[in-house]
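Heads up, one of the protein chains got dropped from this complex, but the rest are sitting where they should.
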Amino acid sequence: MKRLRAWFLAPTWVTMLALFAAPLLIICAYSLETRGVYGGVSLPWTIESYQRLADPIYLAILWRSFWIAGISTVLCLLLGFPLALFISRSGRRKHLYLSLVILPFWTSFLVRTYAWMFLLRDTGLINAALQALGLIHDPIPLLYNDGAVILGLVYGYLPFTVLPLYATLERLDSSLIEAAADLGARPLTVLGRVIVPLCAPAIRAGAILVFIPCLGTYLTSDLLGGGKSVMIGNLIQNQFTTARDWPFGSAISLTLMAMVLALLIAFVRRDREGLL
Amino acid sequence: MDAVLELRDVSKHYPEHRAVNGVSLSLARGEFFSLLGPSGCGKTTTLRLIAGFEEPTRGEIRLNGCAIHHLKPYQRNVSTVFQNYALFPHLTVRQNVEFGLRRRAENHMAQKVGEVLDLVRLTGKEARYPSGISGGERQRVALARSLVLAPDLLLLDEPLSALDPNLRKEVRAELKAIQRRVGITFLFVTHDQEEALAMSDRLGVMNAGALEQVGKPEEVYLRPQTRFVAAFLGALNWIQGVGVRPEATRISKRASQGCPATVEQSTFLGNCVRVAVRLSNGELATAEISRLEESFAPGDQVNLSWRPEDELRFE
Partner (left out) sequence: MNRPGRTLSIYAIAVYLFLHLPLLILATFSFNATRLSVWQGFSLHWYSAAFQSSELVEAAWNSLLIAIAATLVSTFIGTLCAYGLWKRASTWLSDSLYLSLVTPEIVTGISLLAFYQWIFRFLRLPLGMHTVILAHISFSVAYVVIVVMARLRTLDAQLEEAALDLGANEWQAFRHVTLPVIFPAVAAAALLAFTVSFDDYVITSLVAGVDSETLPMAIYAIARRGVNPEVNAISAIIVVGLGVLILVSERLRAS
C-alpha cells in the first residue's frame, strides 16, 4: 500500500517541485542579482533591488495597493453580509440563490472585467444614458481611476465573502436568536449583538479570501485602471516586459509573496484543512 | 477439536488504549460462534484482526494451522459481512456477488452465482442495483458475495443491527439455517445477548478487551464465571451477597423464611409478572413470576427465596 501511494503522489510532487518551487527559487536568486545589459540578469550579487523598494514612488504603489485591496474587502463584506443573510433565510430556494451568486464567478474573469469597461467608458452605456436623460452634458470619466478598479474588484470577489458568511449563517443555532428575541431584543439589536459576533470567523475567512487576491491583482487594475492606477501586480508585470528589470521585478514579487504569507500565517488557522 | 481458527494470546494496542488484550480462542469447524459484548469491548477489533484489516501487536492467528496474522486481507481465505453491508453501488447484485470470483478468474461463475443467490432467496433480482433493493435484501447480497467464495471462515459484524426490529427474528432463523446448510464456520459479532443465545453453538463474552468466558449458551447463562458475564447475559439480582436471576427468585407474602423486602411495583408483562421489590439494605431486586401466582401491590411485605442450585457466586 505504501508503495502504491508513493507512486500516486509522485507526479504531483514532480509537478510542484519543477513548476512551482523551482521557479520561485529562481526568482529568489534573480532578486539578488543585477540587471543585465540586454535585460535578464547578471552578477554581481546585490540587495539593491530590495533597497529600491524604499523609494517613495514604489512605496506609493504599495500603499495604493493596500488601500484599494482594503476598501474592496470592506465593501465585499458590507455588501456580502446582507446577501448571505437573505440566502440563508430563503428556505427551499437557498441553493438556487447561492448558485446565482457563484455561477458568474466561474465564467470568464476577463469577460466580466471587460463588461465594466464597456459600461463605464466615455462612450459607454452609463454615460450615454446619463446624457440622454439630460443629467450631464459631457461624459464623466468613470473609467481609468481607482474607483473603477475597486468596482471591478468588488464585482469579481463578492462571492468570496458571501460563501463563508452563508455557511456560518446557515448553521447558526436559531434558538440563540429566538432566545434573544424572547428577552426583548429588537431585530437590529439581535443582528448586531448576536449574529454578527457569531459570524466573526466567517468574516475573517472572507476578508482574507478577498484581500489577498485583490492585493496581487493585475488584470482588473490594468483594464479598469489604465495606466492611472498602478498596483503591485502591474508594477511587477512591467518589470518583466517593458522595463526589462528582472531583478527588481523579482524583488517586488518576493515582497508580495512575503506579505501574502504573513497575512496567511496571522489570520488563517488550520481550518483550511477543509480544502486540502 | 478440529480447529479452523486459533487465536493465541492476541493483543492490539493503540497509543491511548488496549483494544484487545491477550485473547485466546479456538473455533471448531462448522460451528456457529458468537462474540458478545458491549460496544467498545474489542469484539469488532478482534474481527478486524482476523479479517486482516489490522495487524496484532502481539500474538498469533492461525487458520487451519497456518499463521495468517501477517497476511493481507486478500491473501486470507476469510470473508467478512460488514455491518452496513458495503455493497458496491456501481455494480448490480450479480456483479457484486461475482466480484470475488472475477478476481480469482474462476470457472463456472454463472453457475456458482446462481446457486448462492438461490440459497439466499434472491433469484430474480440479479440485475438490480443496491439502491433498488430493501435493507434485508442488501444483507443477503452481502452474505451471498462472501459465501460464493467458500471461505474457511465467515465473519459477520453485527449484521442484524441495521435491520428493522421486526425483521430481525426472521433473519436470525434464516441465517442459522443457511449456516447449517453450507457448513461453513461462522464468527458472529453482536452486542445483543438474545441473538447470541439463540443462534450460537458456542459463545464468548468480551469485556474491555478481554475474553471473560467461552462456552455453550446454557452453560454461560446458568453458570457464569464472572459478575460481568452474569449481568450481561440477563438480568441479575444481588441479594445478601449472592446472585440470583429474577426468574429463579421466588416471592411470597405468606412465607416466614427468606429475605424480607417491600414491594415497590408490580408490572403485568403478558406472559409473566415482574415484581420490583426493595430490600432491607435499600437495594432493588426483581422477581419474575407466573401470572397465576399470588398478586402483589405496592407496600406489601414479602419474603424472597431461591433454590441453592440457582445461586451464582463469583471469585
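Order of writing sets the chain letters: A and B. Residues in each chain are counted from 1.
Everything below uses one rule, namely that a contact is a pair of C-beta atoms (placed from the backbone, for glycine too) under 8 Å apart; a residue touches a chain by one contact, two chains touch by 3 or more.
Small disclaimer: the values here were computed from a predicted structure and weren't measured.
*Asks:* One chain is left out of this view; which of A:L9, A:L59 or A:V196 touches it in the full complex?
*Replies:* Checking the options A:L9, A:L59 or A:V196, the one contacting the hidden chain is A:L9.
*Asks:* Please identify which residue in A:L53, A:V74, A:L119 or A:A243 touches the non-displayed chain.
*Replies:* A:L119
*Asks:* Which of A:P56, A:G91 or A:G184 sits in contact with the chain that's absent?
*Replies:* Candidates A:P56, A:G91 or A:G184; residue touching the omitted chain: A:G91.
*Asks:* At which residues does subunit A meet the chain that is not included here?
*Replies:* 1, 4-9, 11-13, 15-16, 19-24, 26-27, 30, 40, 79, 82-83, 85-87, 89-91, 97, 99-101, 103-104, 106-112, 114-119, 121, 123-125, 127-128, 132, 155, 158, 174, 177-178, 212-213, 215-219, 223, 233, 236-237, 240, 246, 249-250, 253, 256-257, 260, 264, 272, 275-276
*Asks:* To test your reading of the contact rule: which positions on subunit B touch the chain that is missing from view?
*Replies:* Counting only subunit B, the missing chain is touched by 51-53, 72-74, 78-80, 82, 84, 86-90, 99-100, 103-104, 145-146, 149.
As a working rule, only the chains that are shown with their structure count from here on.
*Asks:* With centres defined as the mean C-alpha position, give me the subunit A-subunit B separation in Å.
*Replies:* 59
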